[in-house]
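A single protein chain has been omitted from the complex, and every remaining protein chain is retained in its original position.
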Amino acid sequence: MVTSLAWLIPLFPFLAFWLILFFGRRLPGQGATVAIGAMLASAVLALVVFFRVLGGAVPLRSTLDWLVLGAQPLALGIQVDALGAVMLLVVTVVGSAIFIYSVGYMHGDPRYPRFFAYLSLFAASMLLLVLADNFLFLYVGWELVGLCSYLLIGFWFERPAAARASMKAFITTRIGDVFFFAGILLLFFTLGTLRFDQTFAAVQSGRLGGGGLLAAALLLFGGAVGKSAQVPLHVWLPDAMEGPTPVSALIHAATMVAAGVYMVARLFLLFAQTPEHTALTVVAWVGGISAFMAATIAVVQDDIKRVMAYSTISQLGYMFLGLGVLGYAAGVFHLMTHAFFKALLFLAAGSVIHAMGTNDMKQMGGLARVMPSTYWTMLIGGLALAGIFPFAGFWSKDEILTEAWRHSPPLFYLGLVTSFVTAFYVMRMMFYTFLGERRWAPAHGVWGQGHEAVHPHESPRVMTGPLWFLACGAALLGFLGAPFLGNPFGRFLHAGEETAATFDLRIALVSTAVALAGIGAAAALYRWRWLSPAAVRRAFQPFSTWAERKYYFDDVYQWTVVRGTVWTSRVLRVFDVYVVDGLVNLIGVALVALTRLYRVFDLYVVDGVVNLIGWVAKALGGALRVVQTGRAENYLLVIAIGVILLILGGLVR
Amino acid sequence: MLSLMLFLPLAGGILLLFFRNPRAIRGIALGASLLSLYVAIVLLGRFNLRGGMQLVESAPWIPSVGISYTVGLDGLSLPLVLLTQLLSAVSIVYSWRVELRLKEYMFLLLLLQTAMLGVFVALDFFLFYIFWEVTLVPMYFLIGIWGGPRKEYAAIKFFLFTLVGSLAMLVGILLLYFNAQPRTLDVLSLIQQQPLAKDLRLATIAFWGFFLSFAIKVPMWPFHTWLPDAHVEAPTAGSVILAGILLKLGTYGFVRFSLPLFPQVFQQYAYVIAILALLGIIYGALVSMAQMDLKKLVAYSSVNHMGYVMLGVAAAAAAYGQPAKAQAATTALNGAVFEMVAHGVITGSLFLIVGVIYDYRAHTRGVNEFGGLGAILPVYTGITTIAMLASLGLPGLMGFVAEFLIFLGAFGVFPALAATGLLGIIITAAMFLWTIQRIFLGPPNPRWKGLLDVDTRELVALVPLVAAMVIFGLYPRPLLEIIDTAMAAVVAALR
Amino acid sequence: MPPLGDLWSLAPELWLAALGLILLGVDLLVGQGAKRAVGWVAVGGLLLALLPAGGLAASLPGGARRIFFDTYAVDGFALFFKVLALLATALVILASMDTFRAAAQRPEDASRFEGEFYALLVFTSLGLVLMAASADLILLALSIELVSLTSYVLAGYLKGNPRSNEAGLKYFLFGAAASAVMFYGFSLLYGLTGSTSLYVIAQKVAQVPHPALIVSLALMLAGFGFKISMVPFHQWTPDVYEGAPTPVAAFLSVGSKAAGFAVLLRVVAVAIAPSGLDVVTLVAVLSAASMFVGNLLALPQRNIKRMLAYSSISHAGFILMGVAAFGGPFGNSGLLIYLFAYMFFTLGAFFIAALIGGRLGSDEIPDYAGLSQRGPGLAFLMALFMLSLTGIPPTAGFFAKFYIFAAAIERSPALLWLVAAGVINSVISLYYYVGVIRAMYLLPPADPTPIRGPAALRAALWITGAATLLLGLYPQPLIVFARTASLLLP
Amino acid sequence: MTVGLNHYLAVSALLFGLGLYGILTRRNAVAILMGIELMLNAANINLVAFNRYVAPVALAGHVFALVIITLAACEAAVGLALVMAVYRNLETVHVDEINLLKW
Partner (left out) sequence: MGELAAFTILAAVTLLPAVVVVTSRNLVRAAMSLIPSFLGVTGLFVLLQAEFVAGIQILIYAGAIAVLILFVIMLTQGGTGTAVRQTNEQRVVGALAAAALTTALLALLLRTAWPLAAGALPRANVAAVGSAFLTTFVLAFEISSVVLLVSLVGALVIARREQ
């Protein structure tokens, strides 16, 4: 019964999508009400399912014959285990908050209903992905999530930047997807199943091991790298900020990027079975490097959303790092807490942008007084991100660092440095935005006298409400992983097993100290102004230039992959017109030249076998025509020669 | 019943010759087409999923030569018949506004419909060949009379290319005929007899005869050069039928004839054919990307998609005699046939979409001349986006299921080739998204301010196709179940 | 004295001879304005001749006979060609009536010898019938010359027209030379076997020394090749077809070609084949050469009659494929089926050319532009004939080609190359046949006035059109007829 | 040495060759016709000679020769009529000047 209910969880938003798509403005609240209603209904169902799982029914399953192959139905379906239940809750709850917030944020947009339709589809796809008990559904959800991000990033497609960004996002992630797909194919080819449980069983029984398994795992991880924007496929994420802010929140918190982490977590058993955890080591290092690199780039961004974007890459890196060092629970825990505080940060940033009409932090300042709700909630989010006790981020990040320390000290140090940088850029952002002097001119009445003329205001309730709700989550959820409460989250995730991860006070202290140092450094530069940021920047040459140029990833891709493909395709087109088609002609022309046929034929004939026939045949015909002189004596001669030839031919045989 | 379905359109076509009133002509054309579609649906109702070849109707025709009129349906032909019916009806609806030589136009469309249906249901090689060739004639006229600026060139090129192949196939058919005991042109009994199994030299000749015919029709790389010309110059309905159905004749031939009749030879050359398919996949996608003409772009994407189909077929062929690979072969074949239907629906709708903007609105197909249409034509944008997404293989839409199955199966046989083929998926995605971006996104181009969105007639033509994409994309089982039994039988026969 | 029964078997021939005389007589009786009546009498008479032919057919299952001391065959094969010749002649006469009417408008083409024209056609038809049935070299020589002599006259019939003069003279010179060469070949064959009877020759030919036989064969082939427009004895064809009155060209392309093939088959495939010469390869090479030369030369043509002439050469190549494939159920009847089918669509195409030529005063293909609007029925029929000439189903041309390819493949895998040549040539031929369709359907008319033919011509056209389609869709009766006919070839 | 078949064949072949030379090199249509007549005569010599030496019992050769003589007469009549018709219109009987029809 409950498992059948689980089908409804993605179905509600999916139906909402079609409803809104077709009936749009005629629906209550121009479709927003439908979308939110569906989302809340899903959230309620998710809760029901969650408690069911909590009650011990693990995992819940339900299958459906999606197609038949060789007269055998391919039974595919959904399952809910602890991981799934947690993710369902995160997606539906955070999603609901973002939906509600959007009502305010998107107010007055000409494609308002469309926006909610896409959001619903986005949520539905993500929920399908989470519920999948097999690679196919996982992949379907995975791709649909990508589609929705494409649609939503490019929602304001009139802006060329948005259109470009949406395409970049889709194609970059699709490159990852192809690896993912190849991984699926490899697994299906060797194991003959698409179901997770059967795959795990087969892997554990050793039917696929060693290099094959490693290859499969790495291919699958390739998908995660694309989806979760890890180095080197992270380039799409910052550009994706061209989408409306709620979209960014949804992408960064609950759906798109979380999918990659979720996938690795879901397939953790498979990754863990690779020889000497090689696959996990790769995961961890990719995560660690992404975390550090993205954090350093975030430091030099002036666009408030881009700061967030790089922060997301960085935090996702943390999650992978956690998973990679065998901190299964830690990674997933961070995924959950991050969902809350990052959604919060984005929505708050959206609130700021909504008020200011710009993304540029350098044109803000002193907003704390104007928009207190936003300020305070964002501060909570910021502290959670920085990993300050007792906010949610502290607990999850701490757990990851503890695991790292136990399994890979170099990664621990990398994480630690990153945590300093994280705290630094978060506070830099807060100082730029909310504190200090105003760097904007108050409005003088008529809007449009210049871009400085803005009138910042607190956002409406429909936007601040979700902010506060998420702030509560960001502040309190960490305690689910608190050691003194017995780490209930970890136990739940491990289905009651005793977990190895334990709290290490020394690490907690060190990381807190590092985070505080980061905050202090930020304050020193941007609040107390002991040092000029420019001077610091110079001091850190060439490091800072690298960070500003985003480690040149975009440039390299532009010059190699993008131009490479475009040029190849152009060259091939020319090739197609002139060579493949022309080759036959060439033979024709050569033949014409060879036989010295002097008739001139239409030069426009540049194409195809038709023209081979055209050229050669007409040329031959022209040449033969010369024999057809119209003079009887020639004809008679041909009779004689013909007879002679026939005699000769007959004799020779 | 099957014959009724088969000849209804032709009967309608002949009937409308006696009318002058354009409305009557259109009405008769659509009526005949829909009636035939209705009969097809009735037949679908009678179709037994496990029944193999069924609803067979047979009558002696030219007994002296062993030719009979035999038609029948199985899981391979039924989906293609339905596709034909659907696209033909859609084409007639779309062509409602054609005024130039309307009577001839509708007659040719209906004749074409009968011919295409005939190819799919014929179970006698002579009958098959007649229908196969008859498809060329109306198409020649459709391109030649109602086509674009280079219509004459495109029409004759199409005709010549495909005729080369057809005649090569005729030689193959005759080789089969004379080696059968007793001599017959009945497809089923020839498949059962395997007349050329004992003489591989002749079998090879016959195989390549068939191959040439089908490969030109598909078209496989490097026989594809007729396709862009024909597609671009054909009128919209012509392009729809050309891409949606006529290309399928080739792949249908591979599955229906080449695979069961010459399994050994096909296996021998499967790798070569798979490489050609792969070239088609990547080449088609890349060349399509560079096109500035929307129709050409869609045309080259067909080269890419038909490459997938051929990859699946080649994979199945390579699995001959290897029971261990039977599962992969079945999967690949299922995918290939599913892709035939999917490509028909998707590319058919894409050509309609191009027609909508070109025929009655902008009168240009230059990809770069548009921009920002998304704000001006929201419905049109939506439909186009769905179709293009389906074409690039987005899950939840029809194209994905097909590509998924093909790769799933092909990977079991040609891992390296299949993996390389995945590149095509990326390029196709990039190509279509870039196209969407250039046409629909960005600031609205003031030049197109006054364009009207899709009208009812066009919606009636497009919605069934889009619905099919979504429905079979989400739940492919009904369609796949029909296909699967037939494909399992083909593979079983290969062992 | 020969038994009287022999005369009964000769009833169609006798009736034709009588008909010719009757026509000459009727011509004297009717006035200058009503010469068409002679034509109608001729058509009626020819159809009447089908009756005794039918009676013969009924008596045939009793066995093929040789009458007049084995010089004349009364067999299915001969009967088949009788029917073919009678039908072709009747159709040509139907079409000629319009040609004379149209020619009367142009002073250089006007002729007051319309009645004699029909009589000569009937005599030619008699010649064709005799050719197909002659089993003796002497009779062959006579009947071939009967056809030739009348044909020379018919080709040059428009005496005021220099082109017709030229066609007649060229045809005569070429034909007379070819005949002289052929007669020399006949004389050698007689010397080698001591008999003029084909049956005796067939028995004795196995002992004949090959070099001399080759010489004889080569010399004879000049004569036969001339009749069937086979390369390298084809060169008169385009000039004569272009210059001759169009119905005459049609008649040459169908009637004398068919009879030529009948002779070729009787002499080469029946009488010479037992010698052990590799006749198959020889004929196959000639077949391929004819196909290629005919087709390649047809490509650049703009004059419809010249184009059809070259097409006629290439079709001779296709039919020769049937000669090469002789032997076996397909091979024996392939040639018959091809010729019979070919008759209808070739006649049809020429008739339309005659009609258009008469109306427009031009035989240039570009002048066919927009015919689909000026005469939809005509254009449709012409398109049908063109497709049939190419061999596109469901036309008679397709079935004929199918059958002849089948015959070649059945004969021997060694003939596959010839089939391949046939395939290539079919494709080449599409190009120029479709050129006509293109002009009619794809190009706009220069002058939109409708074109309609008179009733007689329309009847001829619809008969040929219907036959073209019917034989394509349901060739079974034709196959039965042709197979029975070929079985009875002794 | 007696006269044998080969003697006659040699004469016949030479006569044939002369006739052929005539039709190949003459430009006057009537002259070409004369060449053709020579070739026909060559055939007749063959026929009669073969009748004498190969098949003396029946007289097929003689009959054949007579038929060919008849045909030669007919050809001459028709051919010369055509030459006259051409001459009337074109005022030439030279075949290399009669080529309205070509290619």
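Think of it as A, B, C and D in the order they're written, each chain with its own count starting at 1.
Everything that follows uses one rule, which is that a contact is a pair of C-beta atoms (placed from the backbone, for glycine too) under 8 Å apart; a residue touches a chain by one contact, two chains touch by 3 or more.
The structure presented is a predicted model; accordingly, all values stated were derived computationally and were not measured.
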Shown chains touched by the chain that is not drawn here: A, C, D
Touching the absent chain when the full complex is considered, from C:Gly39, C:Gly194, C:Gly225 or C:Pro245: C:Gly194
Touching residue (missing chain; options C:Ala102, C:Leu126 or C:Val434): C:Leu126
Hidden partner chain, touching residue among C:Val215, C:Val240, C:Leu336 or C:Ala439: C:Val215
Contact set of chain A toward the excluded chain (per top definition): 633-634, 637, 640-641, 643-644, 647
Hidden partner interface residues of chain D, rising order: 1-3, 5-11, 13-22, 24-31, 33-35, 37-38, 41, 44-45, 48-60, 62-63, 65-67, 69-78, 80-85, 87-88, 91-96
Contact set of chain C toward the excluded chain (per top definition): 1-2, 17, 20, 24, 68-69, 71-72, 110-113, 116, 119-120, 123, 126, 130, 136, 138-139, 142-143, 145-146, 149-150, 152-153, 156-157, 159-160, 168, 188, 191-194, 204, 207, 209, 211-212, 214-215
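Please note the rule applied: only the chains that are shown with their structure count from here on.
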Centroid spacing, where centroids are CA-atom means, of chain B and chain D in whole angstrom: 65
Centroid spacing, where centroids are CA-atom means, of chain A and chain C in whole angstrom: 76
Mean-CA-position distance for chain C and chain B (Å): 43
Contacts with 2+ other chains: residues of chain A: 610, 613, 625, 628, 630, 632, 636
Per-residue multi-chain contacts in chain C, two or more chains: 169-170, 173, 177, 181, 238-239, 427, 431
Sites on chain A touched by chain D in the complex: 625, 628-633, 636-637, 640
Chain A-touching residues of chain C, taken from the complex the two chains share: 169-170, 173-174, 177-178, 181, 211, 214-215, 217-219, 221-222, 225-226, 232-233, 235-236, 238-239, 277-278, 281-282, 285, 293, 295-300, 427-428, 431
In the complex, chain C residues that touch chain B: 372, 387, 392-394, 398, 402-403, 405-406, 409-410, 413, 416, 419-420, 423, 426-427, 430-431, 434, 437-438, 441-442, 474-476, 479-480, 483
